[in-house]
Structures are given as C-alpha cells and as structure tokens.
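Partial complex: the chains shown occupy the same locations as in the complete assembly.
Chain IDs A and B follow the sequence of writing; residue 1 opens each chain.
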Amino acid sequence: MKPCKRIEVVIERAIAPRLADLLLEAGAPGYTLIDHASGRGDRGERRGDEPAGTSTNCMFIIACNEDEVVERIIDAVRPTLSRYGGVCLVTEALWLRH
Amino acid sequence: MDSLFFANLTSPPLLFFALGLLAALVRSDLEIPEQVAKLLSLYLLFAIGFKGGVALSSSLGGWSTFTSLGAAVLLASLIPLGVFFALRARLGAADAAAMAATYGSVSAVTFVTATSFLDAGEVSWSGYMVAAMALMESPAIIVGLLLYRIYSNNGAGAVPFEAKGMLRESFLNGSVFLILGSLAIGYATGSRGMAQLEPLVVDLFIGILCLFLLDMGIVAMRRMRDLSRGGGQTLALAFLGLLLPLLHGAMGMALAWMLGLGEGDALLLVVLAASASYIAVPAALRLALPEANPSYYLGTSLAITFPFNLIVGIPLYHAAVRWLIA
C-alpha cells in the first residue's frame, strides 16, 4: 500500500469531457467518473432532473501518488471550478498495489 | 377565441402537463427518472425530424419553402439582437447575451404541441416547417455569443473566443444534430421509410408526448418554486417571460402575414418565434457562456415562457392568426 492523494471533483456533467482531457494532460494516472449526481452549492440547487442534463452534476475521483502530478491536477482544476463552479476535496489515502 | 381554445385545454398532452405541474405543486413524489426523460425527448426529436423530412420529400422545392425557411432564419437572428440591447443595461452583457440566445432559439416541444393542436383541429401545415424549426435552433446561440464577445467589458483578451467550441456547441449539440439527422434521413427515405417507421413515429407520438409533458410539468413547477424563492428580481423575470413571447409572436405574425402563409404554417412560425429554448441552448450556454446565470435564462424560459405558450399562447396565437388572415 502506497500513500497517495485522493482527489474528488464535483462539477457539471457537461464539463466532464473537458475535465477528463485536462486530467490526462496533467498526467493523472487514471480517474473514475460517476456521471449522475445532483446537489446544492453556492449557485443554488441542481436537481439533475432535466432531460438535457443541464442541472446534472458528476463526480471525478482521482488517485495520484506523485506530488508533482497532484500539483498539476490542482492547477488544472482550480480555474475550471472558478469558471464553471463546483467543488474539489483532497484526502490522504493508501493505494493498494496489486 | 373559438372552441379550439377549450379543445386545447382539454387535450391529453396539455392535461398531462397540468398533472405534472400539480404533482410538483402538492409535492407528490411522482418522478420520471432522468434517463427515461432523456429517452422520451430523444424519441420526440427523432420522430418530429423524421416526419418532417418525409413531408419535405414530397413537397419540397417551391418558392414558399424557400421564403419560409429564410424568414425563420431571419427571425432567429434578429430576435436575439433586440433582446440583447433591451436587457444589456439591466442584466449586464453575459446575462443579456444568454437571454438573447435562449429567446432567439426555439422549443421543439412547444412546436410539437402546436402541430398536435393543429392536427386536432384538422388544420393542415407543411413539412418544411420542421426544417424551419431545425434551422432556428442554432443561429441565436452564435449571435448571442458574438454579442457577448463584442460588448463584454473585460476586453477581448479576457473572454476567450473559442470559435471552434462555439460552432460545436451550436450545430453539434445533441438535440440539434438528432433533429437535423432525422430530417435528412426522413427526406432520403421518403414514403418508403415512413411505411416502415409509421407505427413508432406517428401512431405513438401523442401518447409519448403526454408522458414527456407530464415530466416537463413536474420540472417546470420545481423551477417556478425555485424562482419564486429568488426574491426581488423574480417578478421582473416572470414579467419578461410573459412579455417576450407576446412580442416575438407578434413579430412572427407580421412576417407570416407578409409572406402570405396559410393558417397552419403561420401559427407554427408564430409559435417558433414566441418560444424559447430550454434544452439545446442552455446546454450550449453552460459550456460557452458560464458567466451567465442559468436561473435567469433557464428559469424564465422553462418555468414561465414554456407553460405560458403551452396553455395560453398556442390558442391565443391561433385566434390572432385566424383574425389576421380572415
């Protein structure tokens, strides 16, 4: 088990493809995407109930054990959140190597 | 207003829309899951596009087709200009541009409800009006984004101009793409294709429209609740949401009169002008214009203009069209 950072980003679903590209560019070793979430934040309630998905969120989870890459991911996520809203949390975790 | 007004009020699609409004009003837990709503909406775009294409294939080519399509694109480009300059001072460039794009574009479901209103009253309409609708989806997005780029105060540097992204969001938007694609396929396969797809795209149409409007009623009422918690600005937005369709409807009416369109086509042009997008445009704007507040453009369009057009607008515009033509 290797120490790593667990980065979690909640963002509008429409932005997901862009964020995925940004993550790859930043060198993320991978990510998991849960593509339907609703929620509430500074910009009010997002019910996730419209057929067009305009009020639907999604959640990225990224495990990363290189500090430098974590920095780059954070730097890529920050302006995206400023522009489109959303939340990013970082947690210490252990990564099971198999 | 004649008996069609009351016929509309008691048509199944409208009653199911009202049932949805009621469900959310009394906070029933009735709910259409998101993917089901998506399926219903994909179906409607697929069916209306295909039917329009088939109709087009048997009636294309006249001057009237050409002028109608031109008028449609003209409307969809002019309306956003008016909306933007009227609202810029109060809402700022971003929100004004978003409102411009939203009200310049169209609501496919409002259009579809108007066609079923005409069918119920046995008023004929032309297949190329579906093409007109498809053509009206995108221009307003482009006009709105260009206006924002020109008039936003941050200077050109601050607002990244993603022309490629802009075109993608406008023309490759899922709903626009599906309608245009189905239209083309309907056109290419004509009555031979229709013979194969009729049970799905014609026979089931009104029933599925009922289910979709049930869902949209629920969603619209939730947005009304959210808006009504919004405080002072709400009343102004609600007022806008009622005023703009009437104004744009009148513009559509004038154009229809100048072109000498028949009763059915005239009503559809008016409805297209009066309606505002709450599917394609908001999806595009979230990507291309995140600076704008969705509760303004999406809230007004979905919670005010859409129900207004469905319940009051369509029969009202119809009465006006009849009065003008007779």
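Convention: a residue touches a chain if its C-beta (ideal position, glycine included) is under 8 Å from a C-beta of that chain, and two chains touch if they have at least 3 such contacts.
These numbers come from a predicted model, not from an experiment.
The complete set of protein chains in this file's complex follows the formula A x3, B x3, whereas only one of each kind is placed.
One rule holds in what follows: only the chains that are shown with their structure count from here on.
Centroids built from CA atoms put chain B at 33 Å from chain A. Interface of chain A with chain B (complex): residues 12, 14-15, 18, 36, 43-45, 47-56, 83-85.
Residue ranges of chain B in contact with chain A, taken from their complex: 31, 34, 37-38, 40-41, 175, 212, 215, 218-219, 222, 226, 278-280, 282-283, 286-287, 290, 293-295, 298, 302.
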